[in-house]
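Right after this comes subunit A.
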Amino acid sequence: MVAPEQIAADNAAMKPSILEIEDLVVEFHQGNKVVRAANHVSLTIRQGETVGIVGESGSGKSVLCRSILRLLPSPPSFVKSGRITFAGRDLLSLPETEMQEIRGADIAMVFQNPMNALNPVWPIGDQITEGERVHRGLGTRAARTRAVELLKRVGIPSPEMRVDEYPHQWSGGMVQRAVIAMAIAGGPKLILADEPTTALDVTIQDQILALLMDLQAATGTTLILVSHDMAVVAETCDRVAVMYAGRIMELAPTADVFAHPRHPYSLGLLRSIPRIDGKGQRLEPIPGQPPSLSELPAGCPFMPRCSFASPACGTSDVPLREVAKGHFSACIKAEEIAAVAL
Partner candidate 1 sequence: MNLLSYIVSRLLQMIPVVIGVSLVAFLAIHLVPGDPVQLMMHGRATPETLQAAHAKLGLDQPLLVQYWNFIRNAATGSLGTSIIQNADVGKIVGERLLPTVLLLVTSAVFAILIALPLSIIAARRSDQLADHVIRLLGIIGFAMPPFWVGIILMLFFGIYLDWFPISGYGRSFGDRMYHLVLPSLTIALFLAPILIQSLRAAILDVMTAEYITVARAKGLGPWRVLIKHALRNALMPVTTILAVNIGWLLSGAVVVEYLFSFPGLGSLLVRAVGQRDYPVIQGLSLVFAILVLFVNLLADLSYMLIDRRVLKA
Partner candidate 2 sequence: MEYSKALNLPLRRRLAEEFSRWPMTLKIGSIMFLGIVLAGIFAPWLVPYDPYTQDLNNTLQPPSLTHPFGTDNFGRDVLTRVLFGIRIDLPFGFLTTYVPMVYGVVLGAMAGYAGGFFDGILMRVLDVVVAFPFLVLIIVIVAILGPGIFNIYLSIFLTAWTMYARLARAEMLVERNKDYILAARNLGYGPGRIVFRHALPNVINSSIVFSMSDFVLNIMLVSGLSFLGLGVTPPTPEWGAMIAEGRDFIFEAWWISTLPGLALVVTGAALCLIGDGLAQRLGERRHALI
């Protein structure tokens, strides 16, 4: 019998891909140290789906997001190898001016800390429509109407009154709504949401997530949701990529990962969060620390902390491979892990 989530994944597989990341390596040069923040990352995103990227801070989630839009300053960052293809175009080889046309219009981004994401010296409405004014020659008056309309869409009460206010006059949750309005302004095909709820109060977090989901349902946009919080991803995403030390460790439909993780790191993450159903009463933290990204060990980077490790893990790179239909894992013992109960 085929599991229902399997069918969902198969259906998703029918859709054409919108973003393909192939073998991406991003390094930061800090003095004489080289920090490898993304290490041979490959990921295909299909049109209209929501993909979660989870991992601890420093696992390379944000770097991955920012390198898609080429927002990382270089120096110190360098793309060592790899390709990023968006709607058939190779983003990494585009000239900067063409990249500017893509930013905001085709791919938009929502940022972690709303209070730092808006410029304190300009009115909010002005900042929301700036991209459209520059790219589409929107006039001042039309831009204001557009800003009001966008603010209304993201649920700001009486937007005509508030469109000319400054960021410091708004609460964090409201500013994040404005940042989302800014992201959807250009009608993007892909939205990168980099920890959109981390800096907000718990009650506001759910509202913002719900807003993102509503907008996605209404427009059919593709969404990449970066979070360190497994719970956020579980509620919202079709598929999940688990990142560790700059690598994707596991990639599978969300329900699959939560029911049958096939990588010891995902297993560890799931065991370290409380479960609603009360199973597995004692929380188990993962022992040890993530490795330094400037001195990565040979083989699997998780090996030093892994209870399943064997000498074979440390000899060569462990690539991501398909261990079940639509379920990828970068562990040589993936099949063995699948059998372990949560």
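Methods note: contacts are C-beta pairs under 8 Å (C-beta built on N, C-alpha and C of every residue); 3 or more make two chains touch, one makes a residue touch a chain; residues count from 1.
How were these candidates chosen? In short, all candidates are chains of the complex that A comes from, given by their letters.
On a predicted model such as this, the values are computed, not experimentally measured, just so you know.
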item: Options 1 or 2: the chain contacting subunit A in this complex; value: 1
item: Touch list for subunit A against partner candidate 1, complex; value: 66, 69, 71, 96-97, 100-105, 108-109, 111, 113, 116-122, 130-131, 134-135, 166, 168, 179, 182, 186
